[in-house]
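Note that this complex is displayed minus one protein chain, with the remaining chains in position.
Chain lettering (A, B and C) follows the sequence in which the chains are written, and residue indices restart at 1 in each chain.
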Amino acid sequence: MIKVGLIGYGYWGPNLVRNFASTPGCQVEIVSDQREDRLTLVKQLYPNVRVSNNPLDVINDNSVDAIIIATPVFTHFNLAKLALEANKHVLIEKPMTSTFEESEILLDIAAKKDLCLMVDHTFLYTPAVEKMKELIDTKVLGQLNYFDSTRINLGLFQPDVNVLWDLAPHDLSILFHLIPENPISVNATGISHTNNGIENIAYLTVNYQSNFIAHINSSWSSPVKVRSTLIGGSEKMIVYNDLEPSEKIRLYDTSYSHKTDEEKNRILVDYRVGDIQIPKLSGKEALSGVASDFIASINSKKLPLSNGILGQSVVKILEASQKSIKANGKEIII
Amino acid sequence: MIKVGLIGYGYWGPNLVRNFASTPGCQVEIVSDQREDRLTLVKQLYPNVRVSNNPLDVINDNSVDAIIIATPVFTHFNLAKLALEANKHVLIEKPMTSTFEESEILLDIAAKKDLCLMVDHTFLYTPAVEKMKELIDTKVLGQLNYFDSTRINLGLFQPDVNVLWDLAPHDLSILFHLIPENPISVNATGISHTNNGIENIAYLTVNYQSNFIAHINSSWSSPVKVRSTLIGGSEKMIVYNDLEPSEKIRLYDTSYSHKTDEEKNRILVDYRVGDIQIPKLSGKEALSGVASDFIASINSKKLPLSNGILGQSVVKILEASQKSIKANGKEIII
Amino acid sequence: MIKVGLIGYGYWGPNLVRNFASTPGCQVEIVSDQREDRLTLVKQLYPNVRVSNNPLDVINDNSVDAIIIATPVFTHFNLAKLALEANKHVLIEKPMTSTFEESEILLDIAAKKDLCLMVDHTFLYTPAVEKMKELIDTKVLGQLNYFDSTRINLGLFQPDVNVLWDLAPHDLSILFHLIPENPISVNATGISHTNNGIENIAYLTVNYQSNFIAHINSSWSSPVKVRSTLIGGSEKMIVYNDLEPSEKIRLYDTSYSHKTDEEKNRILVDYRVGDIQIPKLSGKEALSGVASDFIASINSKKLPLSNGILGQSVVKILEASQKSIKANGKEIII
Partner (left out) sequence: MIKVGLIGYGYWGPNLVRNFASTPGCQVEIVSDQREDRLTLVKQLYPNVRVSNNPLDVINDNSVDAIIIATPVFTHFNLAKLALEANKHVLIEKPMTSTFEESEILLDIAAKKDLCLMVDHTFLYTPAVEKMKELIDTKVLGQLNYFDSTRINLGLFQPDVNVLWDLAPHDLSILFHLIPENPISVNATGISHTNNGIENIAYLTVNYQSNFIAHINSSWSSPVKVRSTLIGGSEKMIVYNDLEPSEKIRLYDTSYSHKTDEEKNRILVDYRVGDIQIPKLSGKEALSGVASDFIASINSKKLPLSNGILGQSVVKILEASQKSIKANGKEIII
């Protein structure tokens, strides 16, 4: 039985506690938050869970095996470091840390102490992403050509991080999960409409050695909410619309072959556009998959899907993107 | 009565002839095309129009006042130059020329000879773009913040120009038409999946001195066809979906104001999301507006909406974009 | 302070208790349900609310002023009659009763005892229906011509009532609420695919003295979920799509005038199709409006919007529809 403690019972914390509370093989022991009203809520819903307004009470609790960190990003590193040093397995909210260097330190400690270090990129556990992973891994798409994601809405402007740090971790974690190749560089552009230098609109290109390309369009300033990703292969293409209640994934049969038109001396692309398929997806809650994977990874000493290395890769791209924006879109090698 | 000659009766030529044939104050005199079967078609539909397989017959025809050039892009410059030198007013298909330098030469000749030089950016004459122009010019949108356009589909891969040269002229001409400010630089990234160095997917950011930004997503490799542009202002935002048969323009009341949350030390954005309006647009054919504007501009020596300077601006951006792509996304000052 | 008791803590009961618990001027005293696990749930969420497995404990509770009946339809009459006889105000789930006669008896008792008798047609309190009511009452639509509703999905086949009793109360309550005229007759057709004589698909036409018409299409056997109502007036028309998250109401400017084309001797209809407007709707929960109206109606002895007479009208139509279906679509006068 893995005993779990949680730090930060804010927006996402309640979902974490609810899912861990119903995951077999684990037990939520203690929750900390600085706000008394949040702790009252915990007591009401989970009378057997202890509470504290001090995160150190969680970290230093001897009965606790694993700690979930669901606090603001800038606190992730310090709390996770303390937790790992106290020999706890750690699950951190995304993005993992504020810098690549911080994530490196955490990964080092976890490796040395043989602890599980996982990042809560919940999307990897959604039925839609699982279906895409299956389609890609079984080569249904053929050779992978591009990943093009749009995640825009009228959103709360964050005061300390730009829109990429807020929205793109979803796209980037899915990208790293689905695409086996590692990127080599990024270019990013963006704009701040708040005069504080924090971009509310940003465009990110992720470059690869092969001729695969990824692009992410992030905005807090769109009148319409869009969560849509195109993934193109040489045989089939996926349109993933996360706002569709029951038709999130559409698989297009759009293979094409190149041929040269002698007369016109041009490359012709011959499309074979066929049926569209909308696979039925299960209705399971992604976060319960996160909880199960964390517990199973601790127990069997395996790497979770959403492991610290993937989390670090996301941070690396975010950090490089910010550099690129500030350098007027210059390519940043990663 | 303006006498008109047309060079190139291919895909778009028939639409041009049809519209000029029904425009008051002008008369189509002669059409040239190298393909005999195209000329036969002209004779059948317009028995009074002369035909020739030699473009020089159009250019040197003394009865002709104005020449329409609807041939492949790489021929635009030579034909237009000859036509201007023969003292003809000229309407060129978009994009105007293959290089900025070429367009400069054409503009110079036209200026010296006081001839009308127009580019057929048809979109500027669509009811949808006219409505957006009206909304922007009457300050309905407030301060302009961004322009974000997506023009993607499964398209014929062009053999000589990349996807930006093929698709982005539409977006860029609309951008220049609607936004009074001139851009200062571009960044572009892209990828070629045909191993000929000609990008079939490209992403273009257009930068401005103010904190306005434009972005264009162009692709010949999307399983779904999208023609959608978001234009954001401080008061209202437009979603322009050109694929909608009768609801192309949606006007969102989404003004927001910044305020600082003292406690949390963050900039809060306070949105007032209100009604959406879908204005009724007229059903008129855009190309008839092109024809009328060309004839009226010749007659009254005024500048047409879709004038050579706007056409040149589009070419300038395309040229700079190509440079940026080849320089790994480097900012290119324009 | 109105003291409230609730009978039936099943699917809808929890929503009722939650809303009444947070409505000023009232207090939930006691909840009954035959299932112990349901009562445990009540105790957990509302430690101050008493529970019982006997509905008579609610009805005979002297501290209770008003009773909410959220049990299966066939039990409504008996429980409501007992409650009224015990001098309690009563709110019944829809549909009010199984027969018109039963509703008549309840209305009589309530009238004699000056008690409030209300039916929970929740839809009347939704922002969308409120907006439509406002548009109709302010004559924005002009003369009302028709109401055409489709409410279909893959649904649980009810064992005791047909699809009209299950789904049409929503449409009928909205119809009675919005349209001031009383219907004179109905025609209904339908089919049972379960061989138990209980229709899973049914079509209902409601006829009026004027040339207004209403039609309702109800089905448990549709692969797609549709909740859509068209309301046509001589000046404007409404499309109400309840599945749209933020654009439920669209107002079309589609007025038309008749004229006679002399030459062709035909009536021409001249449409003026104009803008479409999508009004911003508030996000308030409809059921809290139900609770407030019930309490306010008790306190001020006014008729609630969703009063027993409206509830009875719905039952009258359902009863007549069933007769019509069984009489092969014969018109049934009401």
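By our rule, contacts are C-beta pairs under 8 Å (C-beta built on N, C-alpha and C of every residue); 3 or more make two chains touch, one makes a residue touch a chain.
Small disclaimer: the values here were computed from a predicted structure and weren't measured.
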item	value
For the chain not depicted, the shown chains it touches	A, C
Omitted-chain contact residue, chosen from C:Gly190, C:Pro279 or C:Pro304	C:Gly190
Chain A residues that touch the omitted chain in the full complex	247, 253, 273-280
Contact set of chain C toward the excluded chain (per top definition)	145-146, 148, 150, 152, 154, 156-160, 185, 187, 189-196, 198, 201, 203, 205, 207, 211-213, 215, 217, 219-224, 230, 232, 237, 239, 252, 254, 256, 258, 261, 264-269, 271, 273, 328-331
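We adopt the following convention: only the chains that are shown with their structure count from here on.
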item	value
Copy pair chain A, chain B: interface residue numbering same or different (half cut)	same
Computed distance of Cα centres, chain C from chain B, in Å	53
Whole-Å gap between the CA centroids of chain A and chain C	44
Chain A-chain B separation of Cα centroids, rounded to whole Å	39
Residues of chain A touching at least two other chains	none
